[in-house]
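Can you read through this structure? Questions will come right after.
Every protein chain but one is kept in place in this view of the complex.
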Amino acid sequence: MTRYSAFSILTNALRGNRDWTPAWRKAEPKAGYDVIIVGGGGHGLATAYYLASVHGVTNVAVVEKGYLGSGNIGRNTTIVRSNYRLPANSDFYEKSMQLWRGLSHELNYNVMFSPRGVLNLAHTPGQMDTYAERGNQMRLNGIGAELLDRDQVARLNPGLDVNGSARFPVVGGLLQPEAGNARHDAVAWGYARGADKLGVDILENTEVTGFLKEGGKIVGVQTRRNGEQADIRAQKVGVAVAGSTGRVMKLAGVDRLPIESTVLQAFVSESIKPIIPTVTTFGAGHLYVSQSDKGGLVFGGNIDYYNSYASRGNLPVWEEVTSELVAMFPNFARLRLLRSWGGIMDMSMDGSPIITTGPVDGMFLNAGWCYGGFKATPASGWCFAHTIAQDKPHDLNAAFTLDRFKDGRPIDELGAGPTPWYH
Amino acid sequence: MSGFRLNLRDGVGTAIDSASTVTFIFDGKSYEGLRGDSLASALIANGISIVARSFKYHRPRGIFTAGSEEPSALVTLRKGGRTEPNIRATEVELYDGLIASSQNAWPSVDFDLMAVNQLPGKAFSAGFYYKTFMGPKMAGNRTTQFWWLCEQLIRRAAGLGKGAELPDPDRYGRMNAFCDLLVVGSGAAGLAAAELAANSGASVILCEERALAGGALTSAPDFIDGQLARDWAADKCRQLVSHANVRLLTRTTVQSYFDDNTFMAVERVADHVPTPAKGQVRQRAWNIRAKSAVFATGALERPIVFPGNDKPGVMLADAVRRYAVEYGAAPGKQVVVFTNNDSGWLAARDIARTGVVVAAIVDVRPDVSDVARGAGEDSRAKVFLGSAVTRAKGFRTLSAIEISAYNELTGKVGDTRDTMGCDCLAVSGGWSPAFHLTSQQGTKPVWDAELQAFLPGNPTQKWHGAGAMCGEMGLQAALETGAAAAEAALSEAAVPAGVADIPVVDGDRIDFAPAPVFEIYTGKKSFVDLQHDVTADDVRLAHREGFVSVEHLKRYTTMGMATDQGKTSNLTGLAIMARARDLPIPEVGTTRFRPPYTPTALGAIAGELYGHLKPDRLTPMHDWHVANGASMYANGLWSRPESYNRPGESVEQAYIREARAVRAGVGLVDVSTLGKIDVQGPDAAEFLNRVYSNGFAKLPVGKARYGLMLREDGFLFDDGTTWRLDEHRFLMTTTTAGAGRVMEHLEYHLDVVWPDLKVAIASVTDEWAGVAVAGPKSREVLKACIKGVDVSDKGLPFMGVREGMINGVRVLVARLSFSGERAYEVYCGAGWGQALWDSLLKAGETFDVVPYGLEALSTLRIEKGHVAGPELNGRTTPLDLGLGGMVSNKKNFVGAALLKRSAFHEAGRLQLVAIKSTDGQKIVGGGHLVKGSLENPGESEGHTTSTCFSPELNCYISLAMLKQGTARHGERLFATSPIRNRHVAVEVVSPHMVDPEGGRMRG
Partner (left out) sequence: MRITCPWCGERDHQEFTYRGDAAAKRPAMSDESIEAHQAYVYDRENPDGAHRELWNHTGGCRKHLVVTRNTLTHQITLCEPIGPWAKRLKAAAK
C-alpha cells in the first residue's frame, strides 16, 4: 500500500495517477475470526483499528450491510468537542480529543481535524453562570475553556447579532478553543485503511441476518452477501450499528433496550467565502453551525422527536433550525440551503452512550450515541476495543454500562430525564 | 465576445419586449438588455462569454444551460445587506438597475490569478487533501496545527461568492395552503393535468418555477389544436386562473416533499424588481398539503463529456435553442451541434431558423431517423454521422473543435481529426427525467435502457408522474399522460374526474432514445462536474482506489456536491464509473436526491420567523415595571423585572435595597409568570396524591400545601404550592419554567395511565395575575385594602387560602412565603392585574412598600434555603436537597419505586448546603467547591447553584451542591471559578440561613 505524502502525490501524478491502489482491500470473508465487528461505520472501523493496533488482535472482520461509512459517520455536522459538564463524559470525550489531535499522523490519512473552537452562546446572566460552571468543570479536568463577554463574542464572529434588542440578546459565551471540526468521511476511510493495513478484513455489502448461538453464547454471525447466505464464526462479536441497534439486537434475542431510534436532519448551505470562524451554537434554542472547508454552512438542531428508521425528516425542523440560524446571523437570510438529509440516531434514555460487555454472552455492545457520536469516534473505538480485548470496560467507559439504568446512575448531562427525544 | 442579439421578429425573442430597454451593471460596467431577458440572455446578447470561475481550478466558465440546473454561470447579485452570492445568471430576471458581479476570481473573472490551482495538474486530483498536509510529526497538539495553518489558507481560496456582511433588510412570508391537487410544472403535461382537475371542480395549485408558465411550450415550434404552442399555453393559463378553485403560482419552485404530501414551495415575490414594495415580502414559503399531486417537472438535458468540454461556448443544445428562440440572443456566430439523439437535430433546425449559422451537426450514431435528417437539411448544417467532437479548443473560450470518426459501440475514436472553427458548441447527450421530488421521498428510481435514463419508480406517497418526468417524451404524450395522471390523482383525492379532452399536437414526432454514449475518451482532460472541476479521470481514480460505490464516488471526488447538485452531471459520472467497473449502470446505483430541489434562501424557510423568532410573554403589569425603572430579564419566553433601578444604582445595589426593604417592611413582586393549573373533579385529591411525593389526600379546603413532583425515575421534576379551593377543586402552581412540562405530565397521567380518575385539568397561567406581598408589614398592607377576609393569624393562618375583594376586584389570597417572611400571594383575573398592583402599592404607601424584582426574590429565598430552578436541575432527588421528609412512605406516587434504587441512597452524593464567603469576596455564579488553591485546585467536590449578596448576613452567600454536604457544615473550602479567575474562601453552612425555625413566616 502506498504511503500517503506530498511526495507520493507528485510521483503518482507524474505516472498519470495510474498506480494508486485501493485504500482498503475488497476482502473475502474467512470462515472465522477472533473478533467480528458488526457495523462498518466510524465506531466499528475505529474499534477494529484499535483492536489491531493497541491490542494486537488482527484476526478481525468488520461486517457492513451497505458501503463503508454509509451511516451517521458520513451524515453528521462534523463537530468535535469535549465541553461536557459531567465528569464521566468530560473524561471520555477528552480522551477522544487527545486521539483526534494525533489521528491524521497515526492513520497516515488527513482527517482534517480543525481546532477552530466551539462557542456556545449565552443569552442571560443565568445562562452565563451555567456555562461558567461547565467551563470550570472542564478547567478542573484539564480541558481548555474560556468565558467570553459580549464584545469578545462579537469580535470572534463579526456577523453575529449581538444587538441588545435581539429577541434573545447575546450576553457572552463559552469557548472551547481546542475543539472544532474534522472531515467526517475521511475518518471512516482513514480508519478503514489503517485497519486494513493491519490485516483487518472489511466486508462491505455484507448484511448480518442473524447471530450464531451455542449454549446461549454468541459464536458468530449469519450473513447475506451478494445474495448468498454464509455463517462466519467468531470468538467475540461487537455490535456498533448506531441507529440500527434496535433491529440488529433483536436478531440476537435482545428485544428491549433503553434506546429509541429517531431522525436527525442536517443542513448545508451553498459554498461561500469564510464567514464564521468557529463552531457556534445558539443558546436560546437548539442550533449548531460551522463552515466547512469547502465553504458551506453546516448546521443542525433538534431531532424530529418521533421514532423513525427513515433517513429523512419533516418540515417543522427546517423552520425551527433556519429561523434560529437567521436570528443569530441576520446576514445569512439570503444565503441558500443547498441540501438537507437525515440520519438515524440511537437516542439513549439519559443522552449518554453505552459501551459495554454483553448484554449476551460473547457479545459486546456500543450504542446510544444520540447525536454526539462523531466526536466520540476515536475514544469509542479505543474503549470498545479495550472492552472486547480485555472482556471488561476501561475506566473511561466503566460508567457507560446498561446497568446504570437499573441502579439509578444515569449520566444525564441535560437533566432531561428518561425521555430520549429530550436529549 | 461572440454572442449577439438577433434581429427580433416573430418567433425570435418570443419572451422579449424589444421596445423596452433595461440597464444593468455587470462587474462594474453598464450594459443594456431588454425587458424579458434573463441575466444570462442579456450577458450573451452583450457578447460576454466568461461570467464565472470554477470552484477548484478557477477555470473560465460561461453559460451552460438556460435554467435552474445551471452549474457554471454563478454570479453575486445586489449589494450591502441584500448581497446574494452564487446566483445562477440563467434564473435571474433582468430589471432596471440590476447589479451583478463575478465571484471567486482575482483580480478579475477574465484574468484570474487563482487559476494557478491548475498548475499542479494531475497532483491536484480527487483525494488530494486526504493524502497530504499531515505535516511533520511533532509532539502534542502541534501535529494538528500544521493542517490548521494550511486549512486557513485553503479556506480562503475555497468557497464561491461572498455572503452579505449586513442583515437582510427584507421580510419573508409564509402561507399555509391546502388543495386536492398540486401540479408541479406548467408545461404541456402540467397544464393538461390542471385543466382536467379544474374542470372537475377540484381545488388546484399549479406551480411554475419560471415567470412565464408553459414550460417547453414557450419555445416549441409545434401547434396544439391548430394553435401555436405558446399561444395555446397562454390561453390555457388564462382559462385556468379564471377558475375560483385554481391558484397559479409562477416564480414558485416546489422545493421539498415531506411526509403525507406536505410540500414546501418558495415563491419569489419580489426578486425580479430592485427592492420589494413597502409591506411586500421578498419571498414567500408555501406549506402546501395536497391530497394528491401530479409531477410534470419535465426532463433535464445532459451533456456528452469530451476533452475540453468545459470551455465557455460549450452549452447544452436546448439551452442554445432557447436563448435564440425565446430571448433572441445568439450564443455564437458559428454553432455546431454535437448529439447522440434526435432532439439535437431539432435544436439545430430551430437555432438555424432564428438566423444563427449552424455550421455542423455531429452525431455519434452512424444513422439517424428521417425526421432528424429533415431537420438537419432545414438547418443547412454540414452533417457528420458516426462522428464525435474529440476536443474543444480555444484560448479561454471556445474557438474551434476537432471532429473524428467515432464508433458508438466500441467507443473508439478515429485516427484523423477535422478541425472546424466554432464559437458555440451545442451538446445533447440525452434527457434525464427530473424526478427529484419523488427521490426526496425515498422512491428508488428504475433504469430505462431505451432512454438511457432513470425513471422515477413506484410511488410510496400520493403522486403521479406525467410527461417527460416519467419518460413520456414529446408533447402529445405529455398532454395524454398529464390528463391521465390528474384522473388517477383525483380519484385519490375523492373528486370525481370529468372527461378529459385531449388536444392534438401537430409537430415533430421523434424518438428521444439516445445512443448510449456518455463520454468521448481520448485520454485528455474532460470534465464531468463543471462547477467542482471533477474530471472523468477523477472518477476513474476513485475507481482505482476502491471508491466504487456511488456514494463513495460522490464523496471522494465531490462530484454532484456543488450548488447544482449534479443535475446535469450525475448520470454521466455514474456511466463512467459503470464502464470502469464493467457493470451495467443500474447496478452501480444512483444517489438519492435530497431536498431542496434548488438552493433556497434561509430567510424564506424561516418565513415570518425571520426577525422575530419567538413570541414575547409579558405579564399584565409589564408596562408598569418598564415605566418604573425595572431592568427586564428573559426567563424563558417571559420578560420579568430583574430589579427596579434608581438613578445611579447598579442592579446589585438595587436588589440589596429591595431585599432589605422586604425583610424590614414590605415589598411587592409580580409572580404572574408562575404556572397555574386548575384541577377539578371528584378524584382531584387522589390524583394530586399520586403525582406529588408528599400527601395531598387530606389537605383541607381553604389550605395550600407545598408539593414536590418527581419524574418516574425518582428525580425531582417540579415544585410549587397547590391550593384546595373546594372539595373537588384545586389550583396548582408550578415553577415558571416548568409550567408547560408539568401540564403535559399531568395530562399524560390522566389520559393514559389513570383514565379511570374523574379529574379535568386546564392551564390557567394566563388567566391569573399574581402579586406576592412579603415582609413583616405585609399583613398591614393587605388589611388596608382587602374586604371579606380576616387577615389575622386566626382568620388567615400560614398556608391558608381565602377569597376576598380588593378595590372591587375579586381576589384569591393565600398566605405563602418564598422569602421566609410573613407573606401573601394575591391572585386576580389577569385583566385586573394592573389594578390589583396599583391597589396594593397604594395601600402600601404608608408602610413604605417597595416593588422588588427577580434578583431580590432570589436573594430572599437563597437566604431562606428554599430551592428553585438551579437546584431542580433534573439530576437531584428530594433527599439530595434535604427534602426527604416530603417523600411519603405511606403511599405510592410517581417516582416512588425508582427512588428506592441503590444509587440514590449511597454516600458521596451531592447534597444541598449553603456557603458563606469568609474573605469578603463575591461568590460568582458557576463556581466549584475545592480544597486547593486557584492554581492547584484539586478535584471538584461540588458546585454553587444560586449566589447572591445576603443583606441579612451581610456577606456573599450561595446555595451549593456538595459531596456529602449535610455532614460537612462548618468546613472551610474554596468556591473557585478559574474561568473567571475567582477563588473565594467559604464556610459550609446549613442552607437555612434565615429564621430556620420559620417563626417569621408563620407568625
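Letters A and B mark the chains in the order given here, with residues in each chain numbered from 1 onward.
What we mean here is this: contacts are C-beta pairs under 8 Å (C-beta built on N, C-alpha and C of every residue); 3 or more make two chains touch, one makes a residue touch a chain.
Because the structure is a prediction, the values reported are computed rather than measured.
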item: Option from B:D713, B:E871 or B:E941 whose C-beta touches the chain left out; value: B:D713
item: Omitted-chain contact residue, chosen from B:A45, B:L750 or B:L796; value: B:L750
item: Sole contact to the chain not displayed, among A:G246, A:P393 or A:G415; value: A:G246
item: Chain B residues that touch the omitted chain in the full complex; value: 258-262, 289, 442, 460, 690, 712-713, 744, 747-748, 750-753, 755-758, 892, 896-898, 900-901
item: Touching residues on chain A - with respect to the absent chain; value: 245-247, 255-261, 305-310, 314-316, 349, 405-406, 418-421
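Criterion: only the chains that are shown with their structure count from here on.
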item: Between chain B and chain A, distance of the C-alpha-averaged centres to the nearest whole Å; value: 22
item: Touch list for chain B against partner chain A, complex; value: 55, 81-86, 120-123, 125, 128-134, 137, 140-141, 143-145, 147-148, 151, 154-156, 158-168, 170, 172, 256, 258-259, 262, 264, 287, 440-442, 537, 541, 544-547, 549, 551-552, 555-556, 558, 561-563, 565, 594-596, 599-603, 605-607, 609-614, 616, 633-635, 711-715, 717, 870, 873-875, 898, 901-904, 924-928, 930, 937, 939-940, 943-944, 947, 976-980
item: Touch list for chain A against partner chain B, complex; value: 4-6, 8-10, 12-14, 16-18, 20-24, 26, 66-70, 74, 87, 100-102, 104-105, 108-110, 112-116, 123-126, 128-137, 139-140, 145-147, 158-159, 161, 167-169, 178, 183, 185-186, 189-190, 204, 269-275, 284-285, 291, 293-295, 310, 312, 314-315, 318-319, 322-327, 330-341, 406-410, 412, 414-418
